[in-house]
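Down below is the structure, laid out as structure tokens.
Removed from the display is one protein chain of the complex; every other protein chain stays in position.
When the chains are written out, they are named A and B in that same order, and each has its own residue count from 1.
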């Protein structure tokens, strides 16, 4: 009952907010042929990214055997909260304007990707309305960080000084660290004792999500590069992904004796995370090296660090976003230091440092707020909230 | 035996028909650079729509636990019947010519989408050859309606007077009402008593189909708009889908106490259905409102209307196409009345009314013809027609 009341208030607030932005929603479009072509190229990237958000992140999270319906519904709700919220807020000029509807859509999708990463850290331990609330709290913090790091917000870092083409820092690391903050304040003792079950079907669904992310990752990184940069960028991303995929297999079998399919589904993508900052600038050989290192680092994270982290930080990171998006994201941001000629090293390091601080603090705050809607009684199970779920 | 004979006659007829059109099949293409660019933009939309037809509609229908192989095979057969039939008929000039091979392909895909909606109404109760026959009967009726409503056929409505950019009326409502007509004449008593079973795996497959449709819906609606209209159109469609997704969750949990995953998989898409007619013209805020209303209406349909409809109309609508495509489709067509400036209201209303009549009558006729190939003995089960199916 209480939940539903809060939901109604949320929806009313949302609509009130949106209605004030109505004036800005329909813009004049003075497209010439050339801008029509660029818009169309970006549109195709935007749709590729949407496939990553829904089927990619969504099905990757279906590895939890009894929580598949919830993981997919949560994905739907998170995306449906974040994207209009970002678009309407930007039309309104919150944290700077973005010109062009397709460009704004792509930035909104980036925000949704980061939100899905955060949600991965606490997957299975929120009720559905809490995922919506998580989205409502996350998006303003995300937009604030994006504005500070990339657009010179607050005057801390010069606009354009941080190199992060494919979002290693502001999307991946931000989402992962935000998620850690949330998980830190939310993990209960009961959740510590509960095993997360998987089976052959949930594993294969998870691989579907993983492959969907792998396939469209080049469009994620090249969504906003110039047409001249695109070919080199996309081939770099693919080579980095190939490198992390091979390294994941080698490290998984070396560290565990047998292959863990969870390593494959996740760490194979670490090359995409880590190449983000330098995807337009690295040579193909450097891309391969970054991919191999990221895959190794991520697999090491899943195989060795994760269990230690749980004890040390007293938190459960359901999907291991620390290992897939956190460490490889930071690695990617740092990789710009030796690779990018003429980089402002101070700004790059400040951008990374600030992102860590903002994400972690914002995550902690969010984690304190979420429990006002109560707690999920039985973690990692559909049955509490879904009809006919076993 | 009898079935196979009919099939051979069907194939022979098909080939005879196609051979007469051979002369028209290879056209001269005097493409300039500009037309090459537009063709390519449309081609990408056409492929997105194909993903909706096969994986989208196909897997959405896999929610029937024991009928997955059949649902996917039926999808393959329906698409493979409708698309060449439409293309060859148009090359021949049936119900007007369409210029450009890619444009013709997109129109053929629209027809296939409408056919898949119709098939959803009787899913699980036709034998495989009956799905093919359904396609052969459906396509001419569909082309006739499209010609009357959009191209001034029979001189009833001026060409271009009905606004239906993304097909709320001529694709979604037509398919749903045609399906109702077929179901009305075909549902047996035995089928009334049989429960349609689902399970965790079939539900997750269904969500895959739903997400595939959601992702590529902007390309469906923007397939044939001008490059200038594209950005606003696609963002509208995405916002409408976000609205219907959030509303579906809220209405599902409000009306049923717990969430129905079938509501999520289906009604979340209602925003895409309803924004169809006005996707190029509505403001983003209006798109959000249309999406929320459509999601609410559709969920109300699944949760409340469907069981009453079954008793009242004495029919089973297997996939609930009335609630996903019928009501939201009509709502979308009507939404043009207040939204589109300078709309010819009489034409718009005539278009909606005529579509209802043509679809329903054609569906009833088709439902009378289909049983000449016999009836499926056991509804909703693969085993009758597939080897090694449990």
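Rule of thumb we're sticking to: contacts are C-beta pairs under 8 Å (C-beta built on N, C-alpha and C of every residue); 3 or more make two chains touch, one makes a residue touch a chain.
Since we're looking at a predicted model, the values are computed, not measured.
Trainee: Out of A:60, A:117 or A:208, which residue would touch the omitted chain in the full complex?
Mentor: With A:60, A:117 or A:208 as choices, the missing chain is touched by A:208.
Trainee: Among B:50, B:143, B:267 or B:331, which residue is in contact with the omitted chain in the full complex?
Mentor: B:50
Trainee: With respect to the chain omitted from the figure, which of B:184, B:373 or B:389 is a touching residue?
Mentor: In the complete complex, the chain left out is touched by residue B:389.
Trainee: Pick out which of A:46, A:137, A:221 or A:288 touches the chain that's been left out of the picture.
Mentor: A:288
Trainee: What subunit B residues would touch the chain not displayed?
Mentor: Residues of subunit B in contact with the hidden chain: 4, 7, 11, 18-19, 21-22, 25-27, 29, 31, 33, 36-37, 39-40, 43-44, 46-47, 50-51, 54-55, 58-59, 62, 66, 68-69, 72-73, 76-77, 79-81, 83-84, 87-88, 91, 100-102, 104-105, 128, 132, 201, 205, 208, 382, 385-390.
Trainee: For the chain that got dropped from the picture, name the residues of subunit A it touches.
Mentor: On the side of subunit A, residues 34, 37, 41, 44, 48, 198-201, 203-204, 207-208, 211-212, 214-216, 218-219, 227-228, 230-232, 234-235, 238-239, 241-243, 245-246, 249-250, 253-254, 256, 258-261, 264, 268, 283-285, 288 touch the unshown chain.
Just so we're on the same page, only the chains that are shown with their structure count from here on.
Trainee: On a C-alpha centroid basis, what's the spacing between subunit A and subunit B, in Å?
Mentor: Roughly 33 Å, centre to centre.
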